[in-house]
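Only one protein chain is missing from this complex, and each of the others stays in its spot.
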Amino acid sequence: MDHASFIIGSYVLTIISVAAYAISIVRRGRKLGAITSDDDKPWI
Amino acid sequence: MTTTQSTATPTTQKLGIATAIAVSFLVLSGLIFSAEDVVQGSTVRMMYVHVPSIWVAYLAFGLTALCSAVYVSNRSRSLIWDRFAGASAEIGVLFVAISLVTGSLWGRLTWGTFWVWDARLTSTAFLFITYIGYLAVRRLGGTFTQRARRSAIMALLAVLEIPLVHFSVNLWRTLHQKASIADPNAKVQLDGFMLFTLFWGLVSFSMLFAWLLIHRQRLMALEDAVQDQGLDRAIQERRTEAGR
Partner (left out) sequence: MDLTPRPVTDAESRAQNRRRRWAPMIIVALALVAGGVVVSQFLTSAIDYYCNVDEVGVRDGCVGQRRIRVQGIVVENSLKQTNGVTEFSLVFQDKTLRVQYQGDPGGVFQECIPVVAHGRVVDGVFDSDRIEVKHTNQYVEKNKTRFEATKETAACSQLPG
């Protein structure tokens, strides 16, 4: 594959940035979920 | 696994798994299964992350405006619309950033330059900056209602940039190519499996957006609840002091 570093790099960059964002949301959600009551979580 | 302490539910877990599978297939299809382009060669593979990224950004900013409009027009002024708007904008900013970076890399390989100040690139950069500003405006303080009102107005103004970005390639002479699938004349100009891979990218990134949006909106609700708790605690302390 020509220009593999650019091509694979763009896929890696996309996946890593989205994954990092997703992980930060989930972790913060767990942290805050532990100190809030179930009344504040209408999705349960 | 218990879900009471997180933003996940069995439905979002299923959606998450389906999204992970869909994105994995997109990576395989984009990097391995799909063919090279006659002119661009392998470089065309960057399209399968670049185009879906900007699609998600458009979708996110459009939804931000829609939720803001519902918040403003609805008598109940439910804050859930404001949270959906804020969560959607944040995800949109992430994806427009991805789109700018992947587009810049793709541009280096096809155009021979990372960046040119042409209408499409400039308007996309402006869109990115506008929504960074929107996210900052949301954090300016005040009550939740004040936050919702001022950010709703800004979202309804900012969304007007999207048609400008999309049609900039038709309105000005630009280096950026014209739309391939979102062509106003609806003339598809992508060969078979390339078109399938691109559509798969749009679908899988839309699923990813949905998953992120649900979780971020719920996290925002928890953040607001924690802020409320702090306020409640402070008022309680004052009451106790006053009662002494």
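Think of it as A and B in the order they're written, each chain with its own count starting at 1.
Methods note: a residue touches a chain if its C-beta (ideal position, glycine included) is under 8 Å from a C-beta of that chain, and two chains touch if they have at least 3 such contacts.
Treat the numbers as computed from the prediction; the structure is a model and nothing was measured.
The chain that is not displayed touches the following shown chains in the complete assembly: B. Interface note: of B:Gln13, B:Thr113 or B:Thr145, the residue touching the hidden chain in the full complex is B:Thr113. In the full complex, subunit B contacts the hidden chain through residues 35-41, 43-44, 47, 108-113, 116-119, 122, 125-126, 129-130, 132-133, 135-141, 173, 175, 177-180, 183, 189-194, 238-239, 241-242.
FYI, only the chains that are shown with their structure count from here on.
Centroid to centroid, with C-alpha atoms defining each point, subunit A and subunit B lie 13 Å apart. By the touch criterion given at the top, residues 3-9, 23, 27, 30-31, 41-43, 45-46, 49-50, 53, 91, 94, 97-98, 101-102, 105-106, 108-109, 208, 211-212, 215-216, 218-219, 221-223, 225-226, 229 of subunit B touch subunit A in their complex.
Residue ranges on subunit A touching subunit B, taken from their complex, read 1-4, 6-11, 13-15, 17-18, 21-22, 25-26, 28-30, 32-36, 38, 40-44.
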